[in-house]
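Note that one protein chain is taken out, while the other chains of the complex remain in position.
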């Protein structure tokens, strides 16, 4: 059996990759994808430790998360769509009419 | 039986009622309320005489003290009682007569000076006179120091109102302000003194077994339990300080050096007001106050010596300034300062009677001189410059005769009233001064002032009445009626005869009892008598009469010296000014002339102080606006600056937000992880 | 006890247990009903109908909640908390208290939106989104497991993103929505990762089991994982409550969103973040304060509280735009409410007081802040402008509303005249009794500063002369007016009525620590 630390390291790595994407990508779609990565990093934990602890809670929750991630992307895409209509771009750094 | 003393409050209230009548109903009344004022003051005069005579009564009280109204009462075991009451003894009875008499005459004279000259604002004028009289009478009958202070201040208010009567001109309001302010400066010390008396003795009564002079005597005699002195001072030292503090008020109101500067300026007021101020009310108040609480001063000889020295110095100092003045009222003003200096000298020298005596005679002859000057001013169409007058004696004989009587009294020429009182002062100062250098200094200065007084007085008389008329108005003077001549005549008689009530030198020489005033003043209640004060002075002040040879020779030396000097001064004036075309001789004085014209630059000095104060105020204002308020505004600016910095965190770039968010979380994780020891 | 209370209590106790979720169900069904009506009768101008239906739903839910609160459902007096669905849901005093806040705010916002949405397309969507978001919040209040917490949180968030971007032709609204969404997505990822770490450590997602696990075994050997997990969860809540440094979305979202939505988000959504944070930390993570090595999340919240109070209030001080100023002020208020978490101590006798005070503050804040944003909504409705200068002299056109606005501002500033003072005071005082005088001190200083910027609004509307831009004001929108006045009356009445709010809140909070 793979020691649980390995899963933790894997999920942490995936989380960090996602976070890196969030911080560096200007394109809203990349941003969304990076967030998906971060959510899935959590999923790795949930499923791995579901096995570790021998209960189904984690796995069930992971399913919930996948559904919610889909809903989030749906609304995200909608917002990116109106962003494009109003600002003519999908770059997250162009919409800066409000600041300070 | 109806006792005279029951009417003492009425003496004060009658003029007060006339004040109210004149103020609220004056414009509906004939003569603008003058008649009510005359009636009230005359009524007060009659009551005062009745009261004074009652004191002489064989079986009657010699002293009458009564608490009329409790103003405020403290709590606790020995509460302070702040009360209003009347204290009638020979001193106050005498003063009541003087004040009411002069006030009545001034009211009558005002009919001629104000009404007949068509002045406006007469109700205000008569209201002021009424209140002035009432305040002074209240002050005179006061049975405690606090009440005295309160009426003392009201007197100051009235002087402000009356000096500034012609408020539409520039001069009178300024003079009124100065009068109030300078006397206020003195009253500042007086108020400290009042407060100190309360704090020390727990009472401010003038008379009675629990009065503060009595307690002071007990303390000086060794029973210190009755007083609370401050700073661990000995009773005598502390009483000297308190006495000097009260003296501040006296110096202010009685126009003694260095607070005399307001008085000449106060000539801006109507002349009858000047007469009232100088003879009977405001200026007299200071001297009267010292006499009133003489028992207290008697136990602090240092204070007395200072009083004497100030008095002697003022007498001389003011007299020198009177020499060069051009306006008739200015001369009189400086003579007033000088004469009150004599009274102070007398008080300081322990001769309470002499001071009171001179206060009385001076009241008569100075009122006379002012009213006479007023008559001259009416005649001269309100031109006061003596160099424009001359030769008036033929045109206005009554005025001349009475004015001359007053002048002789002022100059101290035998046998006019001023001679008797002034001579007594100088004699007393001399005999006690033989044992006290400070007192002797006062005497010397007082003596030196005698010829100067005679000189300027007769310079004034000669310039005004003698010689040839020097202007058109002097040739055709304005006429006036009985209401001017009447008061002049009454006062003229008094100026001549008033001295006879206390001919102490004659008594000493002949042995006939002629010291009526001394006896009268010695007839008061316990602790308030002349002999009582003398005993105190001898016991605690070390006042001991010295003699040159025998008592009679001493007397003759003193009297002869002063009379001789007075006559000398008179003769010099006669020589210089009793000529058809007198000229100014001031050039002979050289540099001194300028100094005298400018009153020793005392006014400049006080103006300088006032301006410096204003400069300091301006600096304080700058400081307040700049520094103190600047700090307040600075705090808000700094906060807002912080706010503007804080805003900049929000750059508007969502990636920055993500980065800052991550950074914040990481920082939090690291800090807590490392400090909490999670990774060990 | 009052006889009517006895009868209603008796009536309630005869109902089946699931009815404890009544408010949530009513809210959810109302949302669905709106969609159904829209689907069956797709009329363009049915704004009024939708408003009435949704307002009715919110008010019914509020009524039920208040009834339960009075009757004692799920509270100490009546057998304690009611748990449902294998303890994933719990109905207790705190849940009901917060549901009352959400539904009141929702009702006010709905009434106000009726005027605001006049002439807008798709008003049905607006109301249903609002109802769904409220449902999500009500669910957050009853969540007793990290699963329900996460799901309900997302359920409240997703409609909110759409609501913020509801004016889809308005660049501000869209930008606000984008920023809100992006930060929200990031935060929910962080939050979820934190949950997964807690699951990794404890093997459970039920709050009570997590608590038991920590209390039994401590965190020895895996403190790092547990600590990171706890702080990440805290971060998720910090996002929802707009606390520094997770607040960056808030100024833009509140400024850009339609004002009624701003009102809703800054009052209800913030309160929702707090209720779930209160429950999670008080129920699940209390033992962590005592274990070694300590995972002192209370200190972390204290740091956040101080940062939030300072940044929120200072940044608000210099704003030109009134709505943005209010946005920052609402961040500042999050800082005050965070004291309710920061001043908790393990087994501390004042925990109930502290948290109760924070709850009472959130209740009063719900009214005064909603009212303030609705006033902004009215100004937007008139089209007067957004800056302080534009607001000059408004009182001459709308005195009554301006009186209400002055009440809101002074109450937000914590002037003793209105309810806001009592709740702030209760918060600071209980923090002091719990030993956290320095938190109270920072709170007091920043609230002194806040007076400055709140009074700027009052100054603008009451003291400044109008500068000619007020001619556009033609009508007085009844719904907006009514909502504003109602909020103002509630703010004023919560001064004398504060004991009721505080006692209820303290009882509810104390039950968590029992």
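Per-chain numbering from 1; labels A, B and C assigned in written order.
Operating definition for what follows: contacts are C-beta pairs under 8 Å (C-beta built on N, C-alpha and C of every residue); 3 or more make two chains touch, one makes a residue touch a chain.
Here is the rule we use: contacts and distances are computed from a predicted model.
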Listed names "Nickel import system ATP-binding protein NikD", "Formate hydrogenlyase subunit 4", "ABC transporter permease subunit" or "NuoM family protein", with the criterion being the UniProt name of the chain not displayed: "NuoM family protein"
Can you pull out the displayed chains that the omitted chain is in contact with? B, C
Which listed residue (C:346, C:429 or C:485) would be found touching the missing chain in the intact complex? C:429
Out of B:76, B:222, B:511 or B:549, only one touches the absent chain, namely B:76
Can you list where chain C touches the absent chain? 350, 353, 357, 399, 410, 415-417, 421-422, 425-426, 429-430, 432-433, 435, 437, 441, 444, 447-448, 451-452, 455-456, 458-459, 462-464, 495-496, 498-499, 502-503
Which residues does chain B use to touch the chain missing from this display? 70-76, 80, 146, 149-151, 153-154, 157, 164, 167-170, 172-174, 176-177, 180-181, 184-185, 188, 191-192, 194-196, 198-200, 228, 230-231, 610, 613-614, 616-618, 620-621, 624, 628-629, 632, 636
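Following the convention adopted for this analysis, only the chains that are shown with their structure count from here on.
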Pair joined by more contacting C-beta pairs (A-C or A-B): A-C
Compute the distance, rounded to whole Å, between the mean C-alpha positions of chain A and chain C. 26
How many angstrom lie between the CA centroids of chain A and chain B, rounded to a whole number? 98
Could you check chain C for residues that touch two or more other chains and list them? 178-179, 182, 186, 190, 251-252
Residue numbers of chain B (touch at least two other chains): 647, 650, 652, 654, 658
Enumerate the contact residues on chain B facing chain A in the complex. 647-648, 650-655, 658-659, 662
So in the complex, which bits of chain B are touching chain C? 636, 639-640, 642-647, 649-650, 652, 654, 657-658, 660-661, 663-665, 668-669, 672-673, 676-680
Listed in rising order, chain C residues that touch chain B in their complex are 178-179, 182-183, 186-187, 190, 223-224, 226-228, 231-232, 235, 244-246, 248-249, 251-252, 293-296, 299-300, 303, 310-311, 314-319, 449, 452
